[in-house]
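Only a single protein chain was left out; the remaining protein chains are all shown in position.
So, chain A:
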């Protein structure tokens, strides 16, 4: 375990970097996923088509492929950014498809009568969605949404193999191979680091679920 305790500062910096990636990617994918979910249930056919294609294309591609397309493809078009930005963008893009499906499942779970009643009293589609359907849908979709977000936190380790230096995974690789340390304690340290990101997130989700249950 010396490998871990001698290098706590490295683990700490790796933790902060991974946490940063996760929080940016979470914020981005929630916003983008919600927008795409709105497209998928929109009355406008073109938007519905766009939403459905997005989900089909992105959800059925491995994350690594999406990552490659962005990090190696975009620069070929002459657009340069750091691998940190590209990495977060890929995570957002990829996760948005799953977020969208989680939200859509929530929307579909709202009884049709609710939307019909809202339409009957003269609410527009946007009002209907934001004031009647979404508040109810969010309650049902919190558990699946939570799983999606936590899965994304774990997926963020892939970025370490992808040029984003100094994240938790990168710290583990560096300590285990470059300095001849034992892999087991090092990667236990890395695992604990990821747990320190995912467990609080899971706790927040559990709290939200309880709140929703009371509201019902």
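The rule is simple: contacts are C-beta pairs under 8 Å (C-beta built on N, C-alpha and C of every residue); 3 or more make two chains touch, one makes a residue touch a chain; residues count from 1.
Going forward, contacts and distances are computed from a predicted model.
Entry comment: the absent subunit's protein name, as recorded by UniProt, is "Glutamate ABC transporter substrate-binding protein", drawn from "Glutamate ABC transporter substrate-binding protein", "phosphoenolpyruvate--glycerone phosphotransferase", "GerA spore germination protein" or "SSS family solute:Na+ symporter". Taking the complete complex into account, A:165 is the one of A:23, A:61, A:138 or A:165 that touches the chain left out. Taking the whole complex into account, chain A touches the unshown chain at residues 71-72, 75-76, 80, 83, 160-166, 170, 173-174, 176-179.
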